[in-house]
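Removed from the display is one protein chain of the complex; every other protein chain stays in position.
Let's turn to chain A:
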Amino acid sequence: MMHYTGLRRWQESLNNGEFSCLDAVNHYIEKIEKDTHNAFVEIFYGEARERATVVDQKIRFGTAGRLAGMIIGIKDNICLKGHRVSAASKILDGFESLFTATVVERLIKEDAIIIGRLNMDEFAMGSTNKTSVYGPALNPHNKAMVPGGSSGGSAAAVAAGLCHAALGSDTGGSVRQPAAFCGIYGMKPSYGRLSRYGLIAFASSLDQIGPLTTNLEDMALLLEVMAGKDPMDSTSSSHAVEPFSEALGSERKYTIGYLTETLEHPALDPEIKQLTLDTLDHLRQAGHTVVEAHLPHLDYLTPVYYIIATAEASSNLARYDGVHFGYRSPNATNMDEVYTLSRTEGFGPEVKRRITLGTFVLSSGFYDAYYGKAQKARRLIVQTTNNIFEKCDFLLTPTTPGTAFPLSKVFDDPTKLYLEDIFTVMANITGIPAISIPMGQHSNGLPIGLQLMAPVFKDFQIIEMADQVSKLSTYNPDLVNK
């Protein structure tokens, strides 16, 4: 089977009859079955083969949609009717979706083929994929390393060539960090750009679905298909959907800001810092303006994020009560035990930690000092971000302070792992779009991603600029799939 380099080239081969969608689906199914990265938790055999047969017919009749033949995996917190979805948690053991997520419905309408569901951190809480009830997904560049998280399976699957693209969800960096660790593109669109209907909620004011792809053309097309108002999600925006694909190939010159606080951060790997500086130099040489910007609040971002995210999570996860769906403890003898034992046996340790913190910051006597303050800090950060974007069109930062780290690494203090999100949470707190671009290779052999951020609803412009930045990339995608 032909090596996948992008949907356009793939569809040419489909249209020329070089192979069929069904051949392709069978090929990918075989690849997933033989794979050892633990990226997929379930293959939708029947669904994928059936859809492939239908799309093959449509191609013959010339009526195929824009995503015809694209083989997509979805994170295990995105619903497809009639299929299991579990957020990688025991508490959703056996749960079957009654609805299809709006974004997935839009993909299928354009003849994409959904091949299965992908591993993740339990309830999207983690940066390693190690909190999954299915065990961790592994990094395709080095199986001893984490793929990142929480969309670790999504990133590993795309990087290992097990599907053409994947959907993830990003609450604090959960699409961008694994994309950076696995050497692919991952985007968190503006808050409200994509409908969250059918996404299992973690922190509703921060969650956003995002694609992970091997190239920007696919990224733009997927966004174009999925974006737009959805009556089923009142937080989805009515902001007009732009033709994102047309953003590619632009040579428009922009002003790029860099945040001194990110480059001077003690946790930042020196090689990642150098790559960021080199990229800024190359952008300057290419005719863009590069300016310094300041975010004095950088060290406050992660604490603010963890207060808001856990507060919302404690509320969202209250619905897992062992009664209406999912796991019910066989040891419960009265109603209170149904709730308490089902939750205690059903949730993993990290989820329990976050529910506990969230319950604490919302509890009487502590609400004002924690949750109330975090909401105020959120406004302050939004204001600071708006001020920064008055002086530049984009911000370029590292996506992560380091490259992928060993699976065996033990964090004696949970907050050390929370610092993994230090450069990514800004986009979730403020609702702005952000994309991780594979830019280079560390001397340790692992990929490095750089992050581009833009003002809210400048999703078109961020693709336009990401395309220009990616042309400066020294990352060699051929090192993937080996």
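To be clear about the criterion, contacts are C-beta pairs under 8 Å (C-beta built on N, C-alpha and C of every residue); 3 or more make two chains touch, one makes a residue touch a chain; residues count from 1.
As a convention for this text, contacts and distances are computed from a predicted model.
Participant: I want to check something: the complex is missing a chain, and I'd like its UniProt protein name from "Hydrolase", "Luciferase-like domain-containing protein", "Aspartyl/glutamyl-tRNA(Asn/Gln) amidotransferase subunit C" or "Amino acid/amide ABC transporter membrane protein 2, HAAT family".
Facilitator: Of the names offered in "Hydrolase", "Luciferase-like domain-containing protein", "Aspartyl/glutamyl-tRNA(Asn/Gln) amidotransferase subunit C" or "Amino acid/amide ABC transporter membrane protein 2, HAAT family", the one UniProt assigns to the missing chain is "Aspartyl/glutamyl-tRNA(Asn/Gln) amidotransferase subunit C".
Participant: Can you work out which residue in A:M1, A:A144, A:A267 or A:L380 touches the chain that's missing from view?
Facilitator: In the complete complex, the chain left out is touched by residue A:L380.
Participant: Which one touches the absent chain: A:Y418, A:F460 or A:Y475?
Facilitator: A:Y418
Participant: Taking the full complex into account, find the residue in A:S150, A:S195, A:N215 or A:S237 that is in contact with the omitted chain.
Facilitator: Selected residue, touching the omitted chain: A:S237.
Participant: Extract the touching residues of chain A with respect to the undisplayed chain.
Facilitator: Interface residues of chain A facing the absent chain: 94-96, 98, 191-192, 205-206, 231, 234-235, 237-238, 297, 299-300, 302-304, 306-307, 314, 318, 321-328, 332-335, 337-341, 343-344, 347, 352-353, 355-357, 359-361, 363, 369-370, 372-380, 382, 413-415, 418, 430-431, 456.
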